[in-house]
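Heads up, one of the protein chains got dropped from this complex, but the rest are sitting where they should.
== chain A ==
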Amino acid sequence: MNNIIQGREVCIYALDESEALLLPLVGSPVNAGFPSPATDFLENKIDLNAELIKNPSTTFVAITNGESMIGAGISDKDILIIDKSLPAKDGNIAVCFLDGEFTLKKLKIEKDVIWLMPQNPLFKPIKVTKENDFQIWGILTYSIQKHVRTY
């Protein structure tokens, strides 16, 4: 994803799959007066874009709304990384489109039926039948949750 430059006379938009987000891998305490031995290794960076997004062309981002997947470690307002190119396999968590809305559930694929399995005892499994307007939109590869409290 990428920010949008709102210029005076033009709006520029781009998906950015190329600009790496680089975080230093080594953080060593600085000892005043001595050169840090870590400086030699500073070219090692973790590129989270590259780590989390293997297929940039087919990867999309979404945000959750609800608690039905807390058992899978996914909470309300988490960021989802979704790859549309991956095959839907039993046990994967998928973004599905069901009767007019997107929903995130674990797939249970049986011979003639697909179950959407919430990961929270307060929610019931959903049986998908031919009557439903249903589509497996993409497969969840990662979810990102904010833990720090800033208040």
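Just so it is clear, a contact is a pair of C-beta atoms (placed from the backbone, for glycine too) under 8 Å apart; a residue touches a chain by one contact, two chains touch by 3 or more; residues count from 1.
One rule holds in what follows: contacts and distances are computed from a predicted model.
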Listed names "SOS mutagenesis and repair protein UmuC", "ABC transporter ATP-binding protein", "Peptide/nickel transport system permease protein" or "Ion-translocating oxidoreductase complex subunit C", with the criterion being the UniProt name of the chain not displayed: "SOS mutagenesis and repair protein UmuC"
Of A:69, A:114 or A:128, the residue in touch with the unshown chain: A:69
Absent chain, residues of chain A that touch it: 1-5, 7-15, 17-19, 55-58, 60-69, 74, 76, 78-80, 84-85, 95, 97, 100-105, 133, 135, 137
